[in-house]
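What follows is a set of notes on a single structure, which appears directly below.
Shown here: the complex without one of its protein chains, the others still in place.
Presenting chain A:
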Amino acid sequence: MMTINGCVVVAIRDDLDDQEIVALQDQLVDEVARQSAHGVVIDISGLEIVDTFAGRMLAAMAQMAQVMNARTIVVGMRPAVAMTLVELGMTLEGVETALNADRAINAITGDRQKIS
């Protein structure tokens, strides 16, 4: 986990278990608070697939970030994964996506500049 231009960037591994996910979520909340971050970028390029379990985790992370006033963007989602999520019936509400971390960070920081 690292912070670039006020965005916390976190990469998700393929083999996280329940406990590790909870730990990661706690860590994320701490980092967003500590850095007063206004964005969270979740990199899922390490995930071959996103099942309902992983999808729920992503939605939960986005929700937490939203509560803390940080915008969340998921990057690295393969097209086949996006199609599969639709068939699963997972809408991932509140979760934005971008092609890569650079674009996501630009979108978030650009957004901030417009506001201020």
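FYI, a contact is a pair of C-beta atoms (placed from the backbone, for glycine too) under 8 Å apart; a residue touches a chain by one contact, two chains touch by 3 or more; residues count from 1.
The rule is short, and it goes like this: contacts and distances are computed from a predicted model.
Colleague: What does the UniProt entry say the missing chain is called, choosing from "ATP-binding protein", "Fe-S cluster assembly ATPase SufC", "Pyruvate dehydrogenase E1 component subunit alpha" or "Electron transfer flavoprotein beta subunit"?
Modeller: In UniProt, the chain that is not shown appears as "ATP-binding protein".
Colleague: Among A:Ile49, A:Val67 or A:Leu99, exactly one should touch the missing chain; which is it?
Modeller: Residue touching the absent chain, from the options given: A:Ile49.
Colleague: What residues on chain A make contact with the chain left out of this view?
Modeller: Against the left-out chain, chain A lists 14-18, 48-53, 55-56, 78-81, 83-84, 87-90.
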